[in-house]
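Every protein chain of the complex appears in place save one, which is left out.
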Amino acid sequence: MGDQIIQSILDGLVSGSIYGLMAIGFTLVFGIMHVINLAHGELYMLGAFTTFIMVGVYQINFFVAILAAMLIVGGLGFLIERYIFRPLRNTAMLNTLLASIGLSIFISNLVLKIAGTGMRSIPTPFSDKSFTIIGATISTHRLMVLLLTALLVAVLFWVIKFTKFGRSLRATSQDQDASALMGVNINLTYGLVFAISAGMAAMAGGLIGSLYVVDPTMGLGPGLKAFIIVILGGMGSVVGAIVGAFVMGYAETFTSLFWAASYQDLVGYILLILVLLLKPNGLFGGAKR
Amino acid sequence: MLKIENLQVHYDKVQVIHDVSLEVNEGEIVTLIGSNGAGKTTLLRTISGIKRASGGSITFMGEPIHQMTSHKIVEMGIGHVPEGRHVFPDMSVYENLQMGAFRRKDSQAAIKKDLEHIFDLFPRLKERSQQMAGTMSGGEQQMLAIGRAIMAKPKLFLFDEPSLGIAPIIVAEIFKMIKKMNEEGSTILLVEQNANAALKISDRAYILETGKIGLEGQSSDLLNDDRVRKIYLGF
């Protein structure tokens, strides 16, 4: 049992970082733009499809393909902000929420129409070799997911905390008008934030989609899960999203270990309800604003 | 320096500014007085490009700016100290001041030097440079808001109700500061409800009444005008 617990700690770490990759992008957009983007999962799906087309069809290097998918979907995110969310800015939040639901339905059905329901799989360059760390094993692919996520989160934190751009992001999330008075280009900032969020979703899609199956509806689950994690962690809080992701990852892992895998989702929802009962703003959601 | 002509501003269908024209010359302190809801804040927000004009023009240093986005206007040299301070609550005093220099393209050393200058002006800010701005008192936040605006090195300062909600003793200090900034070469457009104090430090003044200019003139004249005294000075 001891070995299995160590193994589960490692498994939970991987699921947590997988969730984190999705949840951070989701929470960034909410924190800075106050948009609940329910099409986040579809951007994940687009990332997976873009990676699939590049690796599976054109035999481009896996990592290059993921980077390209991040740029392409990130660019798409920029355009989505420009043409869908900007016209709705400063109107009721319900408008952007509805627009994002519409966008999500639109994207997944568009891909369904073009690509069909068939399943696809992204070929990966990883060997079957796995690593053993104090009795727990992890495959090369998952180890890569873990490391890349850690790297991305570290870079993101550094950017937010220590760069001028990051400072302007925090300023804009705290007071949009005052940031504009400081000379922050709000339109550009919003566009970039959406692009970063979309790019991260695309990276998740390419990295994780290759562990699972690529199909037009694959974004539904991860998108919803990201939303739940962000509520759990506190809407708009990046730290909350990361902590929420690991709380969720470990809750599911240990449910699977001590009970049954099919109750994972159930436990996730119970956890959400409990947290909201005790702390209605989520784990890291201040009572402000 | 700043010239506003026949300005119109709407919120949805409600017109808030009707045909306002005013001018600020280099080196002046100009005061804009008016009661609550007269449209003073809207006027400043329109100058800064946060709010769009629906008619008329705003010219700054000879260039029309009423179509420009706010970050361009900041680059042109207009610094706005907004009503209610609007400091960034979850950022430190130091970071707030850094945000003030957001559009500056000169060297880090020059910015650093100006930061020291702000700390000389407001020693209180130096003591609290690592404190989160949201945890400070209203007066301290006002100093920070002013310091933040100075960091951008603007040619024209817009002050929106700097005395609002602040202890009287600090209000005096702030007005002294504004006067001093002017003496050191800054041009200032000051919006105030505290007409008495504002008229005392300014050169000229406009009185805004429900979105229109009601009266304008030298501040010293207005200070002695019967109507102004009755309505705005409360004598």
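Chains here go by letter, A and B, matching the order in which they are written, and residues are numbered from 1 within each.
What we mean here is this: contacts are C-beta pairs under 8 Å (C-beta built on N, C-alpha and C of every residue); 3 or more make two chains touch, one makes a residue touch a chain.
Note that in this section contacts and distances are computed from a predicted model.
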Complex member absent from the view - protein name from UniProt, among "Carbon monoxide dehydrogenase", "Transglutaminase", "ABC transporter substrate-binding protein" or "Tol-Pal system protein TolB": "ABC transporter substrate-binding protein"
Visible contact partners (per top-of-document touch definition) of the missing chain: A
Of A:L79, A:L98, A:L151 or A:L188, the residue in touch with the unshown chain: A:L98
Contacting the left-out chain in the complete assembly, out of A:Q7, A:T27, A:N185 or A:S237: A:Q7
Touching residues on chain A - with respect to the absent chain: 3-4, 7-8, 11-12, 14-15, 18, 84, 87-88, 90-92, 95-96, 98-99, 101-103, 105-106, 108-110, 112-113, 117-121, 128, 130, 137, 139, 141-142, 211-213, 215, 217, 221, 252-254, 256-257, 260-265
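Quick note on the criterion: only the chains that are shown with their structure count from here on.
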Chain A - residues contacting chain B, complex: 164, 167-168, 170-171, 174-175, 177-187, 288
List of chain B residues in touch with chain A within their complex: 45, 48-50, 69-71, 74-75, 80, 82, 86-91, 95, 98-100, 102-103, 148, 152
